[in-house]
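Take a look at the structure below.
Note that this complex is displayed minus one protein chain, with the remaining chains in position.
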Amino acid sequence: MPTSILGPYTRTIIAAALVVVTIVFCLTIRIPVHTSIEPLFDWMTASWFGYIGTTWGAAFAVVEAFHLVGLAFIGGTVVASDGRLLGLILTDQPPRAIIDKTYRIFNWALILTLSTGIFMACGVAGKIYFLKVFWYKMLTLCAGMLFEYGIRRPLLEKELEDINPWVLKLTAVASVMVWFTVAALGRWIGYSG
Amino acid sequence: MNQVIYNFAVWLDGFEWSTAMHESYYMYNWVESTHVLTLMVSLGVLFLIDLRMLGIAFPNVPSTQIARRLNLPMWIGFGVAITTGLLLFYAIPVRNSQSLWFRVKLVLLVCAGINAYLLHKRMNESGSSWENDAVAPKQIRTSAAVSLGLWTTIVICGRFIAYDWFDCELGQSAFISFVAGCVDGQTQF
Partner (left out) sequence: MNEENKTEAKLDDIQIAAIVSSSVFVVWFVVYWFFQIQAVRELFEFVRVNNF
């Protein structure tokens, strides 16, 4: 197996670096970064999605409901697979069967949630750009996806017997926490502004 | 009937805690967030059970086992959803009781309950002969598909409650006024 330029602990170094960069980014002034992407939000408002979202309330509400349905699917897969890893539910079933099957449903649910989320973001682009909670949600969502596809998934591809059980449990707890926080932050966007 | 529901709602509205919850920015939003977040547990798990019956998820896991093992988290989720739902109604009783979408949602919830009862009845009656099959028998598949459709519609109706399209004070047609429960000469809320 070829060795990475960062040595045998490449993934650990990248994960730690991302955490440090994110914390520094959150704690420092980032107005120039923020204002540089304002045209993107103007474009989103002017797009067809933005036009439909702002002028047709019922369409926006239906898409929002499907966003929630996607979220429900994400929640169900997280509860089933992480609950199994934690030894709380479906304990009489092999964890591999549960983890692998929930994986595909999670992917589809995430696609549904992201696509409906983009539509909704276009409809309220002028509002969310100024909302701190929106940026926290995006940050948590990106962190959640990086965690899911960069850490949790590759970890669970290994033989489960070879993984320290405490690492499995900690990963499961973090997975539940991150997706529920993403959902809670999303709900809070509706109350802000 | 509508007058009785209205009187009940006005009586609920008179409670100080109802006003306090409605006026409290954080508390009301917190309860509503919890109501929506429990979707991720209750509906999420229910959808997984439905998908198993339809043969889309966990085809290798016996279907009755999936249904039984996931029952507990699903009911915990529904328990929280019902509690927070009642609190949300208590916070804004008059408007909610006169919301067309809230009423449709309640009817659909009853339908979903009957459908769930029928699904369990069929599951128990049909024994365990099919539980290792990837796809459940037709009657159970139908119930699972109906459950998916009903709950998606319930979520849509729940979302629509926030909109004022059919609010009484906007002056609705006689039919909508009757279905929404608008009462002549009522106080504005």
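In this document, chain identifiers A and B correspond to the written order of the chains, with residue numbering beginning at 1 in each.
The working rule: a residue touches a chain if its C-beta (ideal position, glycine included) is under 8 Å from a C-beta of that chain, and two chains touch if they have at least 3 such contacts.
Quick caveat: nothing in here was measured; it's all calculated off a predicted structure.
S.K.: Touching the absent chain in the whole complex: find that residue among B:2, B:29, B:71 or B:186.
M.R.: Selected residue, touching the omitted chain: B:29.
S.K.: Among A:52, A:97 or A:174, which one is in touch with the chain left out?
M.R.: A:174
S.K.: Which chain A residues would touch the chain omitted from the figure, given the whole complex?
M.R.: Residues 8-12, 14-16, 19, 140, 143, 147, 151-152, 154-155, 158, 162-164, 167, 170-171, 173-174, 177-178, 180-181, 184-185 of chain A touch the chain that is not shown.
S.K.: Touching the absent chain: which residues on chain B qualify?
M.R.: Residues touching the hidden chain, for chain B, are 16-17, 20-21, 23-27, 29-30.
The criterion applied here is as follows: only the chains that are shown with their structure count from here on.
S.K.: Take the average of all CA coordinates in chain A, do the same for chain B, and state the distance between these two points in whole angstrom.
M.R.: 26
S.K.: Over in the complex, which chain A residues touch chain B? Could you list them?
M.R.: It is residues 57-58, 61-62, 64-66, 68-69, 71-80, 83, 89-93, 97-98, 101-102, 105, 179-180, 183-184, 187-188, 191 of chain A that touch chain B.
S.K.: Per the contact definition, I'd like the list of chain B residues that touch chain A in the complex.
M.R.: Contacts found on chain B: 25, 29, 32-33, 36-37, 39-41, 43-48, 51, 57-58, 60-61, 65-66, 69-70, 72-73, 152, 155-156, 158-160, 162-163, 165.
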